[in-house]
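A single protein chain has been omitted; all remaining protein chains appear in their positions.
In this document, chain identifiers A and B correspond to the written order of the chains, with residue numbering beginning at 1 in each.
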Amino acid sequence: MTEIIGIFTGLWSIIKGLAVTLYNALRRPRITVMYPRERPEHLSPRTRGLFILRRDPETGKLRCTACGLCEKACPSRVITIEPEGSGKERHPKRYTMDLGHCLFCHLCVEACPFEALAMTPEFEIAGYDRSTNILEFERLIEAERPAGYTQKELLALPTEEAGEKAPQPVAAPAGGAAEPPAEDKRDD
Amino acid sequence: MPETAVRELGEQVVLNFGPQHPAAHGVLRLIVTLHGEIIDDLKPDIGYLHRGFEKFGEARTYAQFLPYADRLDYVSSITCGHAFVEAVERLAQIEVPERAQFIRVILAELQRIASHFIFLATFANDLAATTVFLYGFRERELLVDLFEDYCGQRLTYHAFRIGGVPYDLPAGFARKTREVLKTLRVRLDENDRLLTGNRIFRARTEGVGVISARDAIAWGCSGPTLRGSGVDMDVRRAAPYSVYDRLDFDVAVERSCDVLGRYLVRVEEMRQSMRIVEQALDLLPAGPLMAKMPRALRPAPGEARGRVESSRGDMSVYLISEGGEMPCRLRIHAPSFGNLQALPIMSRGQKIGDLVAIIGSIDLVLGDVDR
Partner (left out) sequence: MAASLSLYKPAHEWWGHRGWSELVFQGLWALLLAVIIVIFMIGVAVVVIWYERKIAGDIQSRIGPARVGGRFGVLQTLADGLKLFFKEDIIPNACERWLFVIAPFFIFVPAVMAWVAIPFSPTWIAYDLDIGVFYIVAISSLPQLGLIMAGWSSNNKYALLGGMRAVAQLISYEIPLVLAVLVVVMYANSLSMVTIVEKQASGWFILHPTLFIAFVIFFICALAETNKVPFDLPEAESELVSGYHVEYSGMRFAFFFLSEYASLFFLCAMATTLFLGGWRGPLLPPVVWFLGKTGVLVTLVIWIRWTVPRLRIDQITRFGWKFLLPLALLDLIVAAFLAVGMS
């Protein structure tokens, strides 16, 4: 007898499952994005895509001084810099990134003290050849590209406040939650 | 196409399962000795995904290794990074600010939910409930979008830094997360109706792949594989790290010791993780995000261990420093390795049709096993 009841409860469980599937079949919108016709619209500003070397908006010169901090910070030895000049005139003669090894981990951007390097939301960087992985700095400073965000700009984006039930701190640190002192984040 | 071994030992047949196999969860090779449909013995052959992390770690500084830690257990990358970061912070005696700890917990628990969705998806796919596979990934997309808002990546996040977290939660994150969790609760209930209560699913998972609590402990299982056998062991309770001792949650334990038990443990863990995230969002204090760190981290000579509850179990990173910028020895204890060790015990006497369900229930990630 229990077997017979078992058959009916089993059948009922399958019917419940069918109802779930039916409900989902009628659910809109569908989750397919017809790439490349439709592209993801809102990428987070923190998206770690292709790199860009920034210019100083006033002088128009590259901010990069070829100090080599990004080169040292990189875990995968992606960046190679050949500096030229000295003092205030120091700039990179060659700035090469081998994206074939890049982890897109953001350590180089965080290491740069001059806000010269940024990551943009550009993710369509595939190529047909390994040679397209090696980027010289002409490629990295192309004009009509999304500007991306340097580390300082990222930290300046609006952030979340403390939670509703957070206990009120007795001595609140100066500056509150949003902007910790800039010097503390270097940990290469 | 899978190769086949040609030897036949009397009535026994030796079957080669993998390394290329749709149900092998990565590059796992099993040498299965069968007679008829019954499995007599099972020998895992691993190493196909060995990438030399431990050796590599000796050649990189602590901060430089951190992005690589994500790639160990790539399905649950935040917890791997968490283990490493805990180890370094213990080694160098860095005190992480509170807000950073809460953010870490939020991200780690969201990662646990996302990882368990992958478990759900792949496990159901192995049992031919292909629709649940797609539902699992559809649900995971919601979580992965949250991660993208936070750190810009969708799989290997590099979301922590040594000493804290790099960014604050973006504006609107708490509201978005709560909405996502609300949706996910509904979807988990749907999944219960579709899969958990399904008679056929129960028939495939009840009483299959049984391992007693004693055997599970003896063979080094941890995480949901262990808790599915009735052992109440969770690193977040046993050796609390970060701010878990301040959060209220239950540890999911099932006594049935079979595949169904492990599955139910993981589903319940998802719900508990949602609880934790909501509590953490409520309790999120104001404060700095990073501890004061030197430019180049040179911890004093010594040893330290960072131990976290990864989605797969007890993950530890053990570091030995000799005062330099790079660790002298980096040892990773990965949970899937121990869980895989228990596979022969679970499978002996089972039918080969059950093997796939058992492998799925252990939730292997070969990146974890082979490092």
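Quick notes
We take it that contacts are C-beta pairs under 8 Å (C-beta built on N, C-alpha and C of every residue); 3 or more make two chains touch, one makes a residue touch a chain.
For clarity, every value in this text was computed on a predicted model and none was experimentally measured.
Under the touch definition stated at the start, the shown chains contacted by the missing one in the entire complex are A, B.
Only one of B:90, B:204 or B:333 touches the chain withheld from this view, namely B:204. Here the missing chain is touched by one residue of B:93, B:130 or B:183, and it is B:130. Where subunit A meets the missing chain, the touching residues are 7, 14, 17-18, 20-22, 24-27, 30-32, 34. Annotation for subunit B: contacts to the undisplayed chain at residues 1-2, 4, 13, 15, 21-23, 37, 124-131, 134-135, 138, 194-195, 198, 200-201, 203-204, 351-356.
Rule of thumb we're sticking to: only the chains that are shown with their structure count from here on.
Note on chain placement: the centre of subunit A and the centre of subunit B lie 24 Å apart, centres being C-alpha means. If you check the complex, the residues on subunit B that touch subunit A are 60-61, 63-65, 67-68, 99, 131, 135, 138, 141, 148-153, 156, 158, 161-163, 166-174, 190, 193-195, 197-200, 280-297.
Across the complex, subunit B is touched by residues 9-11, 13-14, 16-17, 19-21, 23-24, 31, 43-44, 46-48, 73-75, 103-107, 110, 119, 154-155, 157-167, 169, 172-173, 176-178, 180, 184-188 of subunit A.
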